[in-house]
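Beneath this line is the structure, given in C-alpha cells, with notes to follow.
With one protein chain removed, the remaining protein chains of the complex are shown where they sit.
Note that the chains are named A and B in the order they appear, and that numbering of residues resets to 1 at the start of each chain.
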Amino acid sequence: MRFIFKTDYGQDIKLAKHGGHVFWYSALMLLLMVAPWLVAEYWLAQLTFVLIYAIAGLGLMLLAGFTGLFSLGHAAFLGVGAYTQAVLTNAGMPFPIALACAAGLSAAVGLIVGLPALRVKGIYLGMATLSFGFIVEEVLARWESVTGGNAGIHIKKPDIFGWTLNSGEEFYFLCLVITVLATLGILNLLRAPTGRAFVAIRDSEISAQSMGIHLARYKTLSFALSAALAGIAGALYAHKLQFISPDQFNILQSIDLLLMIVIGGVGSVHGVFLGAIFLITMPQAIAIVKDYLPAVIGQAPGLQGLVYGVVLVSFVLFEPQGLYGRWLKIRTYLQMFPFYRKGMFKRQKTFQKSDRLK
Amino acid sequence: MSAAMNPTPIQPTPEPLLSARQLSVRFGGVLAVNNVSFDVNQGEVFTLIGPNGAGKTTVFNLISRIYTPTTGEIDYLGPQGLIRLTDQPPQNVADLGIARTFQNIELFEHATVLHNLLIGRHTHRKTGLWQDLFFTKTAREAELKAREKAEEVIEFLDLQHHRDSMVAGLPYGVRKVVEMARALCTEPKLLLLDEPSSGLNVEETDDMAFWIQDIKNELGITVLMVEHDMTLVSKVSDRVLAMNQGEVLAMGTPREVQTDPGVIEAYLGSVDDVSSLRRQAA
Partner (left out) sequence: MQLLQLIISGIAQGCIYGLIALGFVLIYKATETVSFAQGELMMLGAFGGLAGMTLLGFPYWLSVLSAIAAMALFGVLLERVVIRPILGQPAFSIIMLTIGIGYVARGLITMIPNIGTETHALPVPYKDQVWHLAGLVLNVEQMVVIGATAVLCVLLYLLFRYSKLGIAMQAASQNQLAAYYMGIPVKRLNGIAWGLAAAVAAIAGLLLAPITFVHANMGFIGLKAFPAAVVGGFGSLPGAIVGGLIIGIVESLSGFYLPDGFKDVAAYVVVLIMLVVKPNGLFGEKLRKKV
C-alpha cells in the first residue's frame, strides 16, 4: 500500500502525484515515441486512429462526463472539422491554419448547438443534439458546391509551411503531439476553477448557481471546447483517411463515440484512452476470432453489431464504471491484499424524480 | 484562525444590510408569501421561525433569487453600495456576498469535501479559460491561495478528518457542516442558513450554536437563519421574525416573540394546550 506523505499543497495540485506515476507515464511516452520502429505499418495506422478518436473522446468526456450535458450527435462536430479541413487544405492553406479554422468553426457550431442547453435538460437536450446531428449530416450531403455531396471529397496531404507530411510515421508523430497537448489541456482545466465549475454544473445546478457559477456561460463554454476538440479530431481523421463522405459522420458514428466513453469509464480521462483502444481493437479482435467460430456465426454479417451490443449491455450491467473502473478495482485489490472489501467502489443510486426507492 | 479569514472586519453601519418590503409570491393559486417586510441589520443574527409551510424557505429563495417576487422588492447593501436585489440574476448573488445553505443539502455528491469547498471559492477566482488551459504561474498561485483559504474554513469547522472523503458517503450531520463550510468559503457578508440544526443530535446542535456565534463575533458575518429548535434560537438570535401561512405574525427579540400570544397559538403551543389535551383524553 502506498501512503503519500504530504508536505505542501502543491503536491495535491501536481498532475503526477508520486514517483510511480512519473515512472510509468514516462515509460508510456517513451514507448509511444519509438512505436514507429517497433510495430508494423498497419498497427501504427491503428494506433494513429486510437489517438484521433481519443482527441474526440476527450471532448465528449468533457461535455458528457464532466459537465453532465448529453450529446447524442457529436459526430456532427467531427464532420464539420473534417470538411473544413478538407476544403481549406485543398484550397492550398497550410496545415496549422486550416486546423485552427477547423477547430474554430466546430467551436462556433458547438456554441449554436449549446444554445438549447441553456433552456432544456437531460433527455430533451439529448434530443436537441440528436436533431442537430441529423441536420448537419444532411447539410453536408446537400451542400454539394462546397462538400461534394454524397460522393465525398479527397484531401491532399498535410503541409506545414512547406514541410509535407508524406509518411504514416510523420503523421503519427503529429497526432501524438496534438493528443498529448489536448490531454494536458483537459487535465489542467480539471484542476482549475473552470473544470470545477463544469463538475459543479453536473452534480447540482442550483447550488452551482448559488456559488456564483454562471450556468449559461459555462455550459456554452463546455459545448464549444468539446466541439473544438472533435473538430480537431475530425481534421486529423480526414487527413488520415484521405477521403471523406457525409455518411461517415452519421448517428452510428455518434453512438461509437458514446460507446467509447461508456466502456472506457464515464468521468475519467483514462477512460477516454481505454475506450478509444477498445473501439479500434474490437473490430480487429472480431476479425481474428471469426475464423475460429462455426461458419453460421462467424461469417454472418450482423456479428459485429451483435458483439458491440452485448459488450455495451454487459458493461452497463456489470461494470458501470467502465474499463477504468475495473482497473481501479483490480489495482486496489492488489494494493490492499488481503484486506479488500467488496463494496468499496459502490456508487450511490440517483433518481431523477424524488420518492423513488428501489 | 479567524482574523486571517476576514482580514478587513466589516464595519457595522446604521443602515440595514438587507431590507425586504411588502414581499408577495404567488405560485399559481397559492399565495406562499403575503406582504412580508423586515430589515436585517449588519452583524446581527436574525431568525425566521414558524410552522412548516409558513413560507420561510420561500423567503430564502427570494433572497438568493431562485424565485422572483410577484410584488415587493428587496434592497441590499452590496460591495458597490445599495442595490435592488430583486433585479439581480441568481448567479450574481454570490458575487454580492450572499451565501446560503439548503434545507435538503445540495452538495456535489461525487466529489470530495475539499473539492466542494474549492468550488465555493469560485467567486474569488483570478484566472480565465486560457490561463486555466495552460495552467500558468498565475493559475498555479491562485490554486494554492484557494487551497489555503479552504483549509482555514476546514480548521474553523473541524472538518480535517473528512477532507478527502467523498460527500456521498458522509453522515448527515457532517454534510450539514460541509454545506456551511462551502458557504463560508465564498467569504460572504450575509449568510443564509436554512434549518442548520435539523437532523443534528444535541451535541452537534451545541457545536452549531457555538459556530454561529463565532461566525457572528469573529468573522463579522450577518446571519439570517430559519430554525425550529427554540433553544438554539434563544441562544444565538438577536432578533426573531415569526411567520405563519405566508404572513408576519410578530417581530422582535427572541423573548418578545416567544411570549407573543399569536405566535404561541399558531406555532409554539402553551401549557394550557397540553392540559386541555390531557383533559380530553381522560
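Heads up, the rule we're going with is that a residue touches a chain if its C-beta (ideal position, glycine included) is under 8 Å from a C-beta of that chain, and two chains touch if they have at least 3 such contacts.
Since the model is a prediction, treat every value here as computed from it, not as a measurement.
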{"item": "Selected from A:182, A:259 or A:323 as touching the chain missing from the view", "value": "A:259"}
{"item": "Touching residue (missing chain; options A:70, A:249, A:273 or A:324)", "value": "A:70"}
{"item": "Hidden partner chain, touching residue among A:36, A:104 or A:126", "value": "A:126"}
{"item": "Residue in contact with the excluded chain [from B:31, B:66 or B:129]", "value": "B:66"}
{"item": "Option from A:45, A:93, A:108 or A:312 whose C-beta touches the chain left out", "value": "A:312"}
{"item": "Contact set of chain A toward the excluded chain (per top definition)", "value": "64, 70, 116, 119-120, 122-124, 126-128, 130-132, 134-135, 138, 141-142, 206, 251, 255, 258-259, 262, 266, 296-297, 300-313, 316-317, 320, 347, 349-353, 355-358"}
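Basically, only the chains that are shown with their structure count from here on.
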{"item": "For chain A paired with chain B, centre-to-centre distance based on mean C-alpha positions, whole Å", "value": "41"}
{"item": "Complex contacts: residues of chain B adjacent to chain A", "value": "64, 66, 90-95, 99-100, 102, 106-111, 115, 118-123, 125, 127-129, 131-135, 139-140, 142-144, 146-148, 151, 168, 182, 186"}
{"item": "Chain A residues touching chain B - in the complex, by the definition given at the top", "value": "9-10, 12-13, 185, 188-189, 191-197, 199-200, 203-204, 206-215, 221, 267, 347-348, 350"}
